[in-house]
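Just one protein chain is left out here, and the rest sit where they should.
Let's turn to chain A:
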């Protein structure tokens, strides 16, 4: 098929690198990771270069994103969770920038790769586990024991809590991955309809208007999803970090 909707997720090597039999090539995915970091960091850096008391447009956006995440984290994990601010802000900016960069035609979407979102989710859960045990020792296990549960139900509830905790990295990663993947495939399929119908002649061009409208609408929706998924990722990160800061606080 000429416009294969999965072709956009294809990873191609740019600079082949092989270490110990493993393929560590610099690929288009790597290139867009670098681009994501460069855009996000560059934006935050240059937007604030004026250090204006009265912010300009770019500085306003940078400050707004900072305060948005700061408020989210303070609300989710309390003021003692603010030590994780750089981490949550980095995650949010990374995911958001990667999602938005992916909206450009011909650009690679870093977050449409399950391994990337899974690694980010593991980073979050790993941080929760390490910090939780480091800070609270075995009291951290209170996370699995909700207070006010009758003794008979306790084993069942604890089992459910453990399963829910274990499913967190999976749900966190699959949510972001699946949203980006499905959105981009849908966009590609509909725009593919436009191209293939348009090739059929006058009648086809008339029929191509419908998928064209659909593509335009979906593009708008995808921009919303790009922001929303970054937001959801950050919110859930805050919630999970709350467990590390206040175990048994639910």
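In this text, contacts are C-beta pairs under 8 Å (C-beta built on N, C-alpha and C of every residue); 3 or more make two chains touch, one makes a residue touch a chain; residues count from 1.
Throughout what follows, contacts and distances are computed from a predicted model.
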Candidate names "Multiple sugar transport system ATP-binding protein", "Sulfate adenylyltransferase subunit 2", "GerAB/ArcD/ProY family transporter" or "ATP synthase subunit b"; UniProt protein name, chain not shown: "ATP synthase subunit b"
Of A:185, A:212 or A:235, the residue in touch with the unshown chain: A:185
Interface residues of chain A (partner: the chain not displayed): 1, 4-6, 9-11, 17, 22-27, 29-30, 33-34, 36-37, 40-41, 44-45, 48, 51-53, 55, 59, 62-63, 66-67, 85-87, 89-90, 93-94, 110, 112-116, 119-120, 123, 177, 181, 185-186, 189
